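This report refers to the structure that appears directly beneath it.
Note that one protein chain is taken out, while the other chains of the complex remain in position.
Residue numbering begins at 1 within each chain, and the chains themselves are lettered A, B and C in the order written.
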Amino acid sequence: MAKIGIVGGTGYTGVELLRLLAHHDDVEVAAITSRAEAGRRVDELYPNLRGHYDLAFSEPDAALLASCDVVFFATPHNVAMNLVPELLAAGTRVVDLSADYRIRDAALWSRWYGEPHASPELLSEAVYGLPERHRAEIAQARLVACPGCYPTAIQLGFIPLLEAGLVDPSHLIASAASGASGAGRQAKVDNLLSETADSFKAYGASGHRHLPEIEQGLAEVQGGPVAVTFVPHLLPMVRGIHATLFARLNGTTDLAALQNLFEERYRDEPFVDVLPTGMYPQTRAVKGANQCQISLVVPQDRDTVVVMSTIDNLVKGASGQAVQNMNIMLGLPENRGLTQVGLLP
Amino acid sequence: MAKIGIVGGTGYTGVELLRLLAHHDDVEVAAITSRAEAGRRVDELYPNLRGHYDLAFSEPDAALLASCDVVFFATPHNVAMNLVPELLAAGTRVVDLSADYRIRDAALWSRWYGEPHASPELLSEAVYGLPERHRAEIAQARLVACPGCYPTAIQLGFIPLLEAGLVDPSHLIASAASGASGAGRQAKVDNLLSETADSFKAYGASGHRHLPEIEQGLAEVQGGPVAVTFVPHLLPMVRGIHATLFARLNGTTDLAALQNLFEERYRDEPFVDVLPTGMYPQTRAVKGANQCQISLVVPQDRDTVVVMSTIDNLVKGASGQAVQNMNIMLGLPENRGLTQVGLLP
Amino acid sequence: MAKIGIVGGTGYTGVELLRLLAHHDDVEVAAITSRAEAGRRVDELYPNLRGHYDLAFSEPDAALLASCDVVFFATPHNVAMNLVPELLAAGTRVVDLSADYRIRDAALWSRWYGEPHASPELLSEAVYGLPERHRAEIAQARLVACPGCYPTAIQLGFIPLLEAGLVDPSHLIASAASGASGAGRQAKVDNLLSETADSFKAYGASGHRHLPEIEQGLAEVQGGPVAVTFVPHLLPMVRGIHATLFARLNGTTDLAALQNLFEERYRDEPFVDVLPTGMYPQTRAVKGANQCQISLVVPQDRDTVVVMSTIDNLVKGASGQAVQNMNIMLGLPENRGLTQVGLLP
Partner (left out) sequence: MAKIGIVGGTGYTGVELLRLLAHHDDVEVAAITSRAEAGRRVDELYPNLRGHYDLAFSEPDAALLASCDVVFFATPHNVAMNLVPELLAAGTRVVDLSADYRIRDAALWSRWYGEPHASPELLSEAVYGLPERHRAEIAQARLVACPGCYPTAIQLGFIPLLEAGLVDPSHLIASAASGASGAGRQAKVDNLLSETADSFKAYGASGHRHLPEIEQGLAEVQGGPVAVTFVPHLLPMVRGIHATLFARLNGTTDLAALQNLFEERYRDEPFVDVLPTGMYPQTRAVKGANQCQISLVVPQDRDTVVVMSTIDNLVKGASGQAVQNMNIMLGLPENRGLTQVGLLP
């Protein structure tokens, strides 16, 4: 049994890690830290965990964490980058769910996050934890930077097109929408039910922090610059991301060929599911499950391809993908602990 | 007092007409028809109308309708086109909320609606009821075809850009989302709360019936062909449309200039509201109100402009716009009966 | 035109007052105060008000407020009781939407609100603003204490039974549920969409602050002590209160007689609507409207009567009732500005 630590366990990605690891056969959660809730039982804060854990939040104790085989950071940005160097030095491997190690360029990171990076020397070592792109490196990594939720859904939708060189990389469009849990468990007026239920709006269109991450990843795929217009929206629901992607096709507009391309690309991927032509993804089908479901359309057989990509932002977009990365790092079957069926209806 | 008839009053656009006309000073609802509910009080089916109407649904009686000054068709397509000729002959003016007279080309209409048009001779006479484009013709019209909900939100967002010739008309993208009331009050499994709440999906991306209407309207503005990639989505809420529009700018990418363009274009429009830069529209701000709120972004100062446009699909997207058209036709102040404030929160 | 001031205008009852007064013919909002938002336009915070008001929040200025004919307090408790004496002294009349003057017994108030009352000398003068009970006193009042949202729905449902002496007053049960807007616009984790959507729970069953207000009101009706078991619940939606009331009948269990009793009691009440037998109230029918809809059942013809009572917590449960009280105080038609039709669907 591998020993697991979770830093920052009171947020939604923290409780989701606990949910997913509750019946994982090969790991044991040894510590979950929270300064604010230290001493409180996790199932008091999260009553869905009653009967599944006999565990309390603890102060973030360096020695305890260093005794773990793998530590997850389920924290806001700016926490992991200060603690990870010490853990790595102690031989503990790290899966960071925050944004701290996603961007390779420290200056770019600083521009978007408004402060200097605390451990820039690790940026080149950190492996971007999108298994569909970097499985081999993840297996060897000491430090994995889990992708953001939007970047997961959007990259998985564009990757096959860019790999095959089929679309204009200078004019990629991503219109995406997320459930409110993506904003985390923070006391903000903007996230009240009374402010967000029964309404829909875009936000961050002039520049969302996930944009540089998306463009970095897609530029690597393309082997050259890409420009993505990314507009996120807030859905009046708790979980789920739906990305609607638009790209201008260079040549063929044959849907069957594109469908075949996607199916081949993801044939061996356990957690990316290309739907049959004509079946559209819906977020509820992957609710609670570590799945990305993808579908393709070429409207009116014109020159624009539309890719629809859905995930649960807390699972394939965060904690599920983190567990997937951990499984790869530990040499376990990749789907261990990740066989949950989507909660539909 | 003008005498008003409503055909097909049991659907959501019917009850919404009654809500808006309840305290309209210059008109009186003389008849509301429904074969299925004939004889039943309207406030029994719609308890929000209790105390506001002493009225029952009646059989669709041609003489009664012909005695009205204006008749609204709040019906599915394929009803108005059979009854309108007779009403016009009797001197009654018609505001059709259905799709029957929106498309000028009878062959095109037939291709999308799957049947021959019953009164194609009226297609050239019918005025497209988007007051922001056709106010003068509406004033004189015998027959007004109210725009669809998506077409209203999408056209109002693209019109200033196309009029000014600022964008590539061959690659317009409209990613839009609607509340479930847009699907009407029909007993379908797909529209159950258990099927649609707490989920989000696209639909009709390969070809939605609003596409030809949108392209027809925008081509007229452009003075040449346009191609719109239109992807509608279903929101887990009752009312509201949010359209997120993308267009590639030919030249300037100066947001201030674009903002000024939109403000000028809609300065005198009572029901189109260009928000200040940085303020994003949200559907709840126009819930229950005959308003379209619009905002502009040019992300990263690149070559793509994003326009966000919101309406209440049942008001500015249907019944409110219908009343606006009626006011224009009757020479009344355009906002008569349409001063409702959006229900926020 | 009467001059109106609103203290504490950034909360939901404040914006709702503005919505209702936007087109009230006989009053004008002269000032709306907010320390936190002073100087900011009201329609920047509340975009539904765009086009309806040219008004900014101002510092709470005593002279300005004293120059108003009527001042509304749309504040948390503990604000009005400090400012009202000065306003009354200046001849301004006050409608308080907060809890400060609802309880006549200062000691009881202190027990439930955890602090001494700042102006207990006014408690006996304050008129409880339930027009269906105290219309004549309201007309003469300098200070009206608007009932809480739950107390409005619950008292209107029990009053006819207690007035007629038909039920056991020692065992009244009120199981009620409220939309999240009842908790106000405060940044609390508990009120996030991610915490409250897609879930349902009771709260405050061991003692909610509305309990002493309910029992005070019903004891006056009964002319003796009453005991109410009151369990509020939180609904995953924005607006609406539904109270399900249970009482043990002393004698008759004849539903027709009870139905007749309720219809007679509320026959002349413009804002209480007793539904026909068999028609159950639903909160959406009164959404945005100053209405209470009530229905009665005697299940299985046994000895327990069930009364269902619905209001919009922000309208008949707060701001609408406040305007109704203001109309009465100013000698205006009681329904002036309050003819909105419920937003259904």
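As a working rule, a contact is a pair of C-beta atoms (placed from the backbone, for glycine too) under 8 Å apart; a residue touches a chain by one contact, two chains touch by 3 or more.
Computed from a predicted structure; not experimentally measured.
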Omitted-chain contact residue, chosen from A:275, A:306 or A:323: A:275
- request: Just name the one of C:44, C:198 or C:334 that touches the chain not displayed here.
  value: C:198
- line: The listed residue (A:56, A:189 or A:343) that touches the chain absent from the view is A:343
Statement: In the full complex, chain B touches the hidden chain through residues 12, 179-181, 183, 185-189, 191-198, 236-238
Query: Contacts of chain A with the missing chain: which residues?
result: 12, 15, 18-19, 22-23, 44, 46-52, 181, 185, 197-198, 238-239, 273, 275, 279, 281-282, 284-289, 291, 293, 314, 339-345
Query: Which chain C residues touch the hidden chain?
result: 171, 173, 175, 177, 194-195, 197-203, 205-207, 211, 227, 229-231, 233, 235-240, 242, 244, 246, 248, 280-284, 287, 297, 299-300, 302-304, 306, 308, 310, 345
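We take it that only the chains that are shown with their structure count from here on.
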Message: Based on mean C-alpha positions, which chain is nearest the centroid of every protein C-alpha shown?
response: B
- line: Greatest Cα-centre separation from chain C belongs to chain A
- prompt: Cα centroid separation between chain A and chain C, in whole Å?
  reply: 45
Query: Taking each chain's centre as the mean of its CA atoms, how far is chain B from chain C in angstrom?
result: 36
- line: Touching at least 2 other chains, the residues of chain B are 197-198, 238-239, 281-282, 284, 287, 345
